[in-house]
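Yeah, one chain of the complex is gone here, protein chain that is, but the others are all in their spots.
A, B and C label the chains in the order they appear, each numbered from 1.
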Amino acid sequence: MFDSSHIFSDSFAHKENLVTGIEARTKVAFTVIALVINLLSPTVYTPLAIALFCLAALIAIGIPSRLLVLRLAMPLVMAGVVVITQIFFYGTTALFIIPFWGFNLVGYEEGLARGLLIMSRVIGGVSLIIFLSMSTPANKLLLAAAWFRVPKIFIELTLLVYRYIFVLLEEIITIRDAQRVRLGYYNWRRSMRSLSILGGSLILRAYDRAERVFEAMIARGYTGTMTIAYTEHFGRRDFVAAVCLSAILAILYLIGQVQA
Amino acid sequence: MIKTEALSFSYDGCTPALREINLELRDGEFLALLGANGCGKTTLLKHLNGLLKPSSGRVFLNGKELRSYKDEEIFKQVGMVFQDPNDQLFGATVRQDVAFGVVNMGLKPDEVARTTDEVLQLVGGAGLPDKAIHTLSFGQKRRVAIAGVLAMAPKTILLDEPTSSLDPRGVSSIMRLLRKLNKESGTAMIMATHDVELVPLFSDRVVIMSNGRIITEGPPGKVFADIDMIRKAELRLPRLAHLVEVLQKEDGLPFMSTPLTIGQARRELLSLLESRSYQKAEGISSHVRIGEPADDT
Amino acid sequence: MIKTEALSFSYDGCTPALREINLELRDGEFLALLGANGCGKTTLLKHLNGLLKPSSGRVFLNGKELRSYKDEEIFKQVGMVFQDPNDQLFGATVRQDVAFGVVNMGLKPDEVARTTDEVLQLVGGAGLPDKAIHTLSFGQKRRVAIAGVLAMAPKTILLDEPTSSLDPRGVSSIMRLLRKLNKESGTAMIMATHDVELVPLFSDRVVIMSNGRIITEGPPGKVFADIDMIRKAELRLPRLAHLVEVLQKEDGLPFMSTPLTIGQARRELLSLLESRSYQKAEGISSHVRIGEPADDT
Partner (left out) sequence: MLNKGAHWFRTHIALALALALGLLFLYPAPVYAMHIAEGILPANWAAVWYVPAILFVVIGILIIRRKTREVRGIMPLLGIAGAAIFLVSVFPVPVPVTGSCSHPVGTPLGAILVGPFISTVLGAVALLIQALFLAHGGISTWGANIVSMALVGSFVGFGAFVVFRKLNATIFVAAFAAGLFGDWATYATTSFELASALHGAGSLWGMFGAITVAFAPTQLPLGILEGLFTGGVVTLVYQRRPELLSRIIPNVFKPVPSAIEGGSK
C-alpha cells in the first residue's frame, strides 16, 4: 500500500487540460449535485450515464484506465457483498432456487433489481468522486470548500494533514525498509513487533516535527490561524463551463425520470 | 544589528547548551558559524529571533532588547531558514507557501502575488508556483524555503546549514544567491555550516563554537591560520590551506599567508615559483591576476 | 559480488528513475557512487538488496538472481546504512537497537550480547550501550546505525550518504572506520555521496550517475581527469584538482597528472618547483615523500 499510495488521485490534477481548467467551485458544485441526483435516481440509467460521462472525460484527459479500474475495484467488492445480500434477503418473487445442505436458497427478483441499482449507484458515485479529485488539486478543492462556508479550522487542518501525509510517508517507508534489512519482518510475531515500533516512532516523530513546524510558522508571522482565502477569478470562460455542466446535470436527471 | 550579551541557555535546566555567548552581527555582514555537531549552533540561531528565550543574558535587536519587541516585529526583520526544508514548507503548493509570511504581514492580494512571483524568480523557481510541495526535489524545496523567507524582505537572515545534503551544483547556486542578496540588498546573513571549504569564499567573518562557547572569531584568513584552535573545535582546514600547511611544515617552503580560495592559492604558488625560477619569471608574472575565485564552489 | 544487468526502474510507471544500469561490485571493493540530487543513487542502492524490484533487467548476488533468494538470505549478506540515522534507529536504547538485527537472526542471548559489545567497541561507541537513542549526538547516532548493520556481519554494505550533516571530525572518523573494515575484514562497500573531496581518498573505483544512467566509471584519478563529464553530472572537481586545472589552463604550468589527495598535490608541486629552481633542487627533493594523506579528511 505504502509504495503505491503516492498515486493520490490529485497527482493528475496538476496537468493542464480542458477538465482541470474548469474552475474549482463549479466542479465542486457539479459533483455534489450530481451525487444527489445519482443517489435519488430510481433507475440504473442515470448512474450509468453519470459514470459514462465521468470516465469518458477522465480517459479523454489521459488518466490511465488501469488506475480507474483500481479505484473502482474496492468499492465494487463491497457493492458485491451488498448485491448478494439483496438478492437473497429482499423481495417476494422467486427468481431461482439453489438447494444447499438441506436448505433452499431463494434468489428474489426484486432483490436482484435493487442490488443492481445499488451497484450502479456505486459506480456512478465513485466515478463522480474520482472525476472531481483527479482533475482538481487538493489545495484548490479545499479552498473552494472554504468558499462554500466549510469551517476555516477544518480546511486549515485538512491542508496541513494533506501536506504532512507525504512527509511522514517518506519517513515511514525509510524506517520500514531499515527494519526489513535487519530482518524485522521475518515472521508474523516480529512483524507485529516491528510494526508497533514503526507506529510508535511515527507518533514520536510527528510530535517532534510539529514542534519544529510551529517554530517555522511563527518565524513567518503565524498568529494562531492561517489566512485562507479563495482568490481565483470567475471569468466568462468559467461561466460558459458552469452553464454547460448545468445542462449536463439536467440531462442526467431527465434520463432517470424518462425511463421511470 | 543583532547583539547578544552573556547569553546562556540550557534545554533541561542543567546541562548548558550555550554558555556566555557575546556575539554581534553588524548590518550587511555575512557571518559564518562553525562548530562540531551539538556545539550549539542551532540553539544560538533560535535565540537571535526569539524562538528560544535565554536562561540568562540578553539579546538586542537594533539596540533594543529583543523581548521588548512584539513577535511580528521581530519576524519581519529577522528571517530564518531551517535546516530541514520539510519542517519549513507547510503550504499545499509552492505559491501558497511562499505567500504565507507575506499574507501574515497583511499585504493586499495583488501585492502578495507580485512579491511571490518576484522572489521565486530570484531563487530560480519561476516555473514552480503551482506545484505541490511534495513533488519537489530536495534542492527545489530548499529554494522555495529560502523564497518564503525572502518574500518578507527581512534585513537579517539566519540560515541553519542551508547546503547540507545538496549536490555541489546546488550548493554553489544557493551560495551565489545568498552572496548576491547580501551584496546587493545589504541583507545581513548568519549561516551555520559544517562546510569548511565553502565558508572562506563567502563570509566576511567566521565564528567558531565549541561546546556552547564561542572559542574564536575573526576574518576567515585569521581564524584558519590558528590550526590548533581549528582542530580543537573538531573542524579541519580547507584542503588548500592544508596543502600549504604541509608544504610549509614538511618541506620548509616559504609562503606569505595561508590561502583559502583557489585565487589566493594560485597567487601564492605563482609568486613562489617566480621567486625560484629566475629565467622565466617575467613570462609568468604577467599572467598573475588577482581576483575572486571564478566558478569556485 | 553484486551485479546488475540492464536494470531499469520507475516509481510511478512512467518517468524512469534508473535506466539500463550495468554495474558490478566485486568482493572487497570500495566503490563510490556520485551524482546530483535526484539522479537515482538511493534508488539504485535499494535495488542491490531487493528493497525495490526492477521494472526490467536483473540483479545478481553471487551469480544467482536476487529474486530467487529469500529476503532473510539477502539481508544477512547485504547490509544497508540509511541516509538519516534517525530513520534507522528505532530501539529504545543503543544496546537494544544494535541487537535488533542479531536477535532477528535467531542468535542466543549471550551471543547477541557479545556481538553487540564487539561492534560497539569497533565503531568507537564502547561507552554508549545503555544510553537512550534520543540523547545521542548526530555523529553518535551515525556510529550506532553502522554498528547495527555490522552486528549482522554482512559481506557487503550499502551506504547512503553516510557523512551528510556530520562535522569534519565525524566525517573523518566514520570514513576511517569504513576503510578499516574494508581493508581488514574485506567487506565490500558501495557508498553514495555528494562529497567530492572525500571520495578520491577512500574509494577503489568511482561511478558517476546522471539522470538515472551511469555516465562514467573508473579509478578516481581517471574519472576526475574528465572535467567536462564532471560538470555535466552537476558535480565539481575536488579543490586541489581545481587549483591544478586553473594553474594549467590560465598560467600554462606543466603538471604530470591531476592530483586528488594532498599527498599527490604535494608531489606534483614539489617536482614542478624542482624543475624550475636549479640552484636549490637537491635540497628539496630529499624531502619528497610519497605516501598516503596523513590526517587528510
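Note that a residue touches a chain if its C-beta (ideal position, glycine included) is under 8 Å from a C-beta of that chain, and two chains touch if they have at least 3 such contacts.
Computed from a prediction, not measured in an experiment: that's the story for all the values here.
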Contact set of the excluded chain (shown chains only): A, C
Option touching the unshown chain, where A:L18, A:A60, A:M74 or A:V240 are the choices: A:M74
Touch with the omitted chain, as defined above, among A:L18, A:L39, A:A94 or A:A250: A:L39
Residue, one of A:L95, A:L116 or A:L160, that touches the chain absent here: A:L160
Touch list for chain A against the chain that is not drawn: 1-2, 5, 8-10, 31-32, 35-36, 38-40, 47, 71-75, 77-82, 84-86, 88-91, 100-101, 103, 105, 114, 118, 121-126, 128-130, 132-133, 138, 141, 151, 153-154, 156-165, 167-169, 172, 188, 191-193, 195-204, 206-207, 209-211, 213-214, 217-218, 222-226
Chain C, residues in touch with the chain not shown (by the definition above): 92-93, 132, 134
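In the analysis below, only the chains that are shown with their structure count from here on.
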Centre distance in Å when chain B and chain C are each reduced to the mean of their C-alpha atoms: 27
Shared-contact residues (touching 2 or more other chains) in chain B: none
Chain A, residues touching no fewer than two other chains: none
Parts of chain B lying in touch with chain A, wherever the complex brings them together: 46, 49, 51, 71-72, 75-76, 79-80, 82, 84, 86-93, 96, 100-101, 103-105, 109, 130-135, 148-149, 152
Sites on chain A touched by chain B in the complex: 10-11, 14, 137-139, 142, 159-160, 162-164, 166-167, 209, 212-213, 215-223, 226-227, 229, 231
In the complex with chain C, residue positions of chain B that touch it: 35-38, 137-139, 161, 164-170, 172, 194, 196-197, 234-236, 238-240, 242-243, 246-247, 250-253, 262, 265-266, 269-270, 272-273, 276-277, 280, 284, 287-289, 294, 296-297
